[in-house]
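Below is the structure I would like to discuss, written out as C-alpha coordinates.
As you look at this complex, bear in mind that one protein chain is not there, while each of the others sits in place.
After this line comes chain A, so read on.
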Amino acid sequence: MGKGAWMMYSADVSTAGVIKKQISYKWRAYISVFTSLVVIQLLGVLFSLNGTGMSSSGGRSYNIQVEYYNADIIMIFTIFWGFITALLLTTKAYREDDFAFVTNRMSGTLSTILYLWIISSIAGFTASLSGYLLKVVVFLFTSQEILNSTGAGGAGVYLMGLVSLILTIFMFAGFGYAVGMIVQWNKMFVILLPVLVIGLLFSLEKAGYSLDQFFFQFLFSEQSFWLFLIKSTAVSAAAYLSAFLISNRLEVKQ
(Lines give C-alpha, C1' and ligand atoms only; values in the text may rest on other atoms or scores of the structure.)
Protein backbone atom coordinates (compact mmCIF):
# COMPACT_ATOMS: atom_id res chain seq x y z
CA MET A 1 0.00 0.00 0.00
CA GLY A 2 1.47 3.33 -1.02
CA LYS A 3 1.45 6.24 1.32
CA GLY A 4 -1.01 8.15 -0.81
CA ALA A 5 -3.58 5.39 -0.72
CA TRP A 6 -3.05 4.73 2.95
CA MET A 7 -6.41 4.14 4.54
CA MET A 8 -6.38 3.61 8.24
CA TYR A 9 -10.03 3.29 9.01
CA SER A 10 -12.10 0.42 7.69
CA ALA A 11 -15.86 0.48 7.91
CA ASP A 12 -15.94 -2.94 6.31
CA VAL A 13 -16.10 -5.17 9.37
CA SER A 14 -18.52 -8.08 9.26
CA THR A 15 -19.67 -9.81 12.41
CA ALA A 16 -19.65 -13.20 10.68
CA GLY A 17 -16.07 -12.68 9.51
CA VAL A 18 -14.90 -11.74 13.00
CA ILE A 19 -16.71 -14.70 14.56
CA LYS A 20 -14.98 -17.04 12.12
CA LYS A 21 -11.59 -15.60 13.04
CA GLN A 22 -12.41 -15.88 16.71
CA ILE A 23 -13.39 -19.53 16.50
CA SER A 24 -10.10 -20.42 14.88
CA TYR A 25 -8.28 -18.24 17.42
CA LYS A 26 -10.04 -20.00 20.29
CA TRP A 27 -9.28 -23.35 18.75
CA ARG A 28 -5.57 -22.57 19.00
CA ALA A 29 -5.68 -20.60 22.24
CA TYR A 30 -7.70 -23.07 24.28
CA ILE A 31 -5.89 -26.15 23.04
CA SER A 32 -5.49 -27.35 26.63
CA VAL A 33 -9.16 -28.30 26.84
CA PHE A 34 -8.27 -31.34 24.78
CA THR A 35 -5.58 -32.39 27.22
CA SER A 36 -8.16 -32.43 29.98
CA LEU A 37 -10.57 -34.29 27.69
CA VAL A 38 -8.05 -37.06 27.02
CA VAL A 39 -7.18 -37.33 30.70
CA ILE A 40 -10.77 -37.48 31.83
CA GLN A 41 -11.78 -40.05 29.22
CA LEU A 42 -8.81 -42.25 30.08
CA LEU A 43 -9.84 -41.98 33.72
CA GLY A 44 -13.33 -42.95 32.62
CA VAL A 45 -11.96 -46.05 30.90
CA LEU A 46 -9.96 -46.89 34.00
CA PHE A 47 -12.97 -46.66 36.28
CA SER A 48 -15.09 -48.60 33.82
CA LEU A 49 -12.71 -51.55 34.05
CA ASN A 50 -14.29 -52.40 37.35
CA GLY A 51 -17.42 -53.37 35.48
CA THR A 52 -20.86 -52.14 36.31
CA GLY A 53 -22.31 -55.37 37.45
CA MET A 54 -21.62 -59.01 37.82
CA SER A 55 -23.66 -62.14 37.90
CA SER A 56 -22.37 -65.58 38.48
CA SER A 57 -23.93 -68.96 38.36
CA GLY A 58 -22.40 -72.33 38.65
CA GLY A 59 -22.92 -75.98 39.08
CA ARG A 60 -20.95 -78.88 40.44
CA SER A 61 -17.97 -78.52 38.20
CA TYR A 62 -18.35 -75.22 36.48
CA ASN A 63 -18.76 -71.62 37.32
CA ILE A 64 -19.97 -68.89 35.00
CA GLN A 65 -19.23 -65.39 35.89
CA VAL A 66 -20.55 -62.55 33.76
CA GLU A 67 -19.15 -59.08 34.17
CA TYR A 68 -20.95 -56.16 32.61
CA TYR A 69 -18.93 -53.38 31.13
CA ASN A 70 -20.27 -50.23 29.57
CA ALA A 71 -19.11 -46.77 28.73
CA ASP A 72 -21.57 -44.97 31.01
CA ILE A 73 -18.87 -43.63 33.30
CA ILE A 74 -16.88 -42.31 30.35
CA MET A 75 -19.94 -40.50 29.07
CA ILE A 76 -20.81 -39.06 32.46
CA PHE A 77 -17.22 -37.89 32.88
CA THR A 78 -17.32 -36.30 29.44
CA ILE A 79 -20.56 -34.50 30.22
CA PHE A 80 -18.99 -33.23 33.42
CA TRP A 81 -15.94 -32.14 31.42
CA GLY A 82 -18.25 -30.11 29.14
CA PHE A 83 -19.78 -28.38 32.15
CA ILE A 84 -16.44 -27.51 33.74
CA THR A 85 -14.79 -26.44 30.50
CA ALA A 86 -17.60 -24.02 29.69
CA LEU A 87 -17.51 -22.72 33.25
CA LEU A 88 -13.79 -22.06 32.96
CA LEU A 89 -14.25 -20.12 29.73
CA THR A 90 -16.28 -17.53 31.63
CA THR A 91 -13.50 -16.74 34.10
CA LYS A 92 -11.76 -13.41 33.85
CA ALA A 93 -8.52 -14.68 32.36
CA TYR A 94 -10.30 -16.41 29.51
CA ARG A 95 -12.64 -13.51 28.87
CA GLU A 96 -9.66 -11.18 28.68
CA ASP A 97 -8.04 -13.55 26.19
CA ASP A 98 -11.24 -13.06 24.24
CA PHE A 99 -10.71 -9.34 24.21
CA ALA A 100 -7.02 -9.44 23.33
CA PHE A 101 -7.99 -8.92 19.71
CA VAL A 102 -10.92 -7.60 17.72
CA THR A 103 -14.25 -8.45 19.32
CA ASN A 104 -17.40 -7.25 20.93
CA ARG A 105 -19.58 -9.07 23.41
CA MET A 106 -21.87 -10.55 20.83
CA SER A 107 -19.14 -11.94 18.60
CA GLY A 108 -17.19 -13.09 21.66
CA THR A 109 -20.13 -14.98 23.12
CA LEU A 110 -21.35 -16.38 19.82
CA SER A 111 -17.90 -17.63 18.88
CA THR A 112 -17.55 -19.25 22.30
CA ILE A 113 -20.92 -20.99 21.91
CA LEU A 114 -19.95 -22.27 18.46
CA TYR A 115 -16.59 -23.30 19.85
CA LEU A 116 -18.35 -25.21 22.64
CA TRP A 117 -20.48 -26.94 20.02
CA ILE A 118 -17.37 -28.03 18.13
CA ILE A 119 -15.57 -29.38 21.18
CA SER A 120 -18.77 -31.04 22.44
CA SER A 121 -19.01 -32.86 19.12
CA ILE A 122 -15.41 -33.99 19.32
CA ALA A 123 -15.81 -35.03 22.94
CA GLY A 124 -19.01 -36.93 22.15
CA PHE A 125 -17.33 -38.71 19.27
CA THR A 126 -14.26 -39.74 21.27
CA ALA A 127 -16.50 -40.80 24.18
CA SER A 128 -18.48 -43.05 21.87
CA LEU A 129 -15.25 -44.52 20.57
CA SER A 130 -13.86 -45.03 24.04
CA GLY A 131 -16.54 -47.70 24.49
CA TYR A 132 -14.61 -49.72 21.93
CA LEU A 133 -11.33 -48.91 23.65
CA LEU A 134 -12.86 -50.36 26.80
CA LYS A 135 -13.66 -53.59 24.97
CA VAL A 136 -10.13 -53.80 23.62
CA VAL A 137 -8.62 -53.23 27.03
CA VAL A 138 -10.86 -55.84 28.60
CA PHE A 139 -9.98 -58.26 25.82
CA LEU A 140 -6.25 -57.68 26.12
CA PHE A 141 -5.78 -57.49 29.83
CA THR A 142 -8.31 -59.90 31.24
CA SER A 143 -8.90 -63.50 30.40
CA GLN A 144 -12.59 -63.01 29.79
CA GLU A 145 -14.54 -63.84 26.69
CA ILE A 146 -16.19 -60.86 25.09
CA LEU A 147 -19.91 -61.19 24.56
CA ASN A 148 -21.42 -58.27 22.71
CA SER A 149 -24.85 -57.54 23.96
CA THR A 150 -25.92 -54.65 21.81
CA GLY A 151 -29.65 -55.02 21.49
CA ALA A 152 -30.11 -53.00 18.38
CA GLY A 153 -27.22 -52.37 16.09
CA GLY A 154 -26.40 -50.62 12.92
CA ALA A 155 -25.11 -47.26 11.86
CA GLY A 156 -28.44 -45.56 12.44
CA VAL A 157 -28.59 -46.45 16.09
CA TYR A 158 -24.95 -45.54 16.60
CA LEU A 159 -25.56 -42.19 14.96
CA MET A 160 -28.62 -41.45 17.08
CA GLY A 161 -26.71 -42.34 20.21
CA LEU A 162 -23.83 -40.16 19.12
CA VAL A 163 -26.05 -37.16 18.36
CA SER A 164 -27.88 -37.56 21.67
CA LEU A 165 -24.59 -37.71 23.53
CA ILE A 166 -23.25 -34.62 21.77
CA LEU A 167 -26.47 -32.74 22.50
CA THR A 168 -26.26 -33.73 26.14
CA ILE A 169 -22.64 -32.60 26.46
CA PHE A 170 -23.49 -29.35 24.69
CA MET A 171 -26.46 -28.83 26.99
CA PHE A 172 -24.39 -29.31 30.14
CA ALA A 173 -21.73 -27.03 28.66
CA GLY A 174 -24.56 -24.52 28.35
CA PHE A 175 -25.37 -24.95 32.04
CA GLY A 176 -21.72 -24.41 32.90
CA TYR A 177 -21.54 -21.37 30.67
CA ALA A 178 -24.68 -19.83 32.16
CA VAL A 179 -23.63 -20.57 35.74
CA GLY A 180 -20.18 -19.13 35.05
CA MET A 181 -21.62 -15.96 33.57
CA ILE A 182 -23.99 -15.50 36.51
CA VAL A 183 -21.08 -15.84 38.93
CA GLN A 184 -18.94 -13.43 36.89
CA TRP A 185 -21.78 -10.97 36.88
CA ASN A 186 -22.00 -10.99 40.65
CA LYS A 187 -19.62 -12.99 42.80
CA MET A 188 -22.30 -13.35 45.45
CA PHE A 189 -23.86 -16.08 43.32
CA VAL A 190 -20.98 -18.42 44.18
CA ILE A 191 -22.83 -18.95 47.44
CA LEU A 192 -26.28 -17.88 46.41
CA LEU A 193 -26.61 -20.18 43.42
CA PRO A 194 -26.06 -23.51 45.20
CA VAL A 195 -28.32 -22.36 48.00
CA LEU A 196 -31.04 -21.40 45.54
CA VAL A 197 -30.76 -24.62 43.56
CA ILE A 198 -30.68 -26.91 46.58
CA GLY A 199 -33.40 -24.93 48.32
CA LEU A 200 -35.55 -25.12 45.26
CA LEU A 201 -35.02 -28.86 44.99
CA PHE A 202 -35.98 -29.36 48.61
CA SER A 203 -39.13 -27.33 48.39
CA LEU A 204 -40.10 -29.00 45.13
CA GLU A 205 -39.50 -32.38 46.73
CA LYS A 206 -41.75 -31.40 49.61
CA ALA A 207 -44.45 -30.29 47.25
CA GLY A 208 -44.27 -33.65 45.59
CA TYR A 209 -42.25 -32.80 42.52
CA SER A 210 -38.88 -34.44 42.46
CA LEU A 211 -35.90 -33.43 40.38
CA ASP A 212 -36.15 -36.85 38.89
CA GLN A 213 -39.54 -36.11 37.41
CA PHE A 214 -38.78 -32.56 36.54
CA PHE A 215 -35.51 -32.90 34.81
CA PHE A 216 -34.13 -36.37 34.27
CA GLN A 217 -37.38 -37.97 33.25
CA PHE A 218 -38.28 -35.04 31.09
CA LEU A 219 -35.05 -35.38 29.17
CA PHE A 220 -33.46 -38.75 29.59
CA SER A 221 -36.45 -41.03 29.70
CA GLU A 222 -37.48 -39.70 26.36
CA GLN A 223 -37.93 -42.68 24.11
CA SER A 224 -38.30 -40.76 20.91
CA PHE A 225 -35.01 -39.54 19.50
CA TRP A 226 -36.64 -36.58 17.77
CA LEU A 227 -38.46 -35.44 20.89
CA PHE A 228 -35.23 -35.64 22.83
CA LEU A 229 -33.56 -33.62 20.13
CA ILE A 230 -36.17 -30.90 20.43
CA LYS A 231 -36.24 -30.91 24.23
CA SER A 232 -32.49 -30.80 24.74
CA THR A 233 -32.08 -28.13 22.08
CA ALA A 234 -34.72 -26.01 23.81
CA VAL A 235 -33.07 -26.41 27.21
CA SER A 236 -29.64 -25.63 25.70
CA ALA A 237 -31.01 -22.57 23.95
CA ALA A 238 -32.43 -21.27 27.24
CA ALA A 239 -29.08 -21.77 28.99
CA TYR A 240 -27.03 -20.11 26.25
CA LEU A 241 -29.46 -17.28 25.83
CA SER A 242 -29.30 -16.38 29.51
CA ALA A 243 -25.49 -16.53 29.36
CA PHE A 244 -25.54 -14.29 26.30
CA LEU A 245 -27.79 -11.73 27.96
CA ILE A 246 -25.61 -11.59 31.05
CA SER A 247 -22.37 -11.33 29.11
CA ASN A 248 -23.75 -8.29 27.35
CA ARG A 249 -23.76 -6.50 30.69
CA LEU A 250 -20.21 -7.38 31.67
CA GLU A 251 -17.42 -4.87 31.31
CA VAL A 252 -14.18 -6.42 30.24
CA LYS A 253 -11.44 -4.74 32.16
CA GLN A 254 -11.81 -2.91 35.41
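By definition in this document, a contact is a pair of C-beta atoms (placed from the backbone, for glycine too) under 8 Å apart; a residue touches a chain by one contact, two chains touch by 3 or more; residues count from 1.
We adopt the following convention: contacts and distances are computed from a predicted model.
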item	value
Per UniProt, the name of the complex member that is left out, chosen from "ATP-binding cassette domain-containing protein", "Phosphate transport system permease protein PstA", "Amino acid/amide ABC transporter membrane protein 2 (HAAT family)" or "Aspartate carbamoyltransferase"	"ATP-binding cassette domain-containing protein"
Candidates A:Q41, A:T90 or A:T103 - the one touching the absent chain	A:T103
Among A:V13, A:I118, A:V136 or A:L245, residue touching the chain not depicted	A:V13
Interface with the unshown chain - residue positions in chain A	3, 6, 8-11, 13, 15, 18, 21, 24-25, 28-32, 93, 96-97, 99-107, 248, 251-254
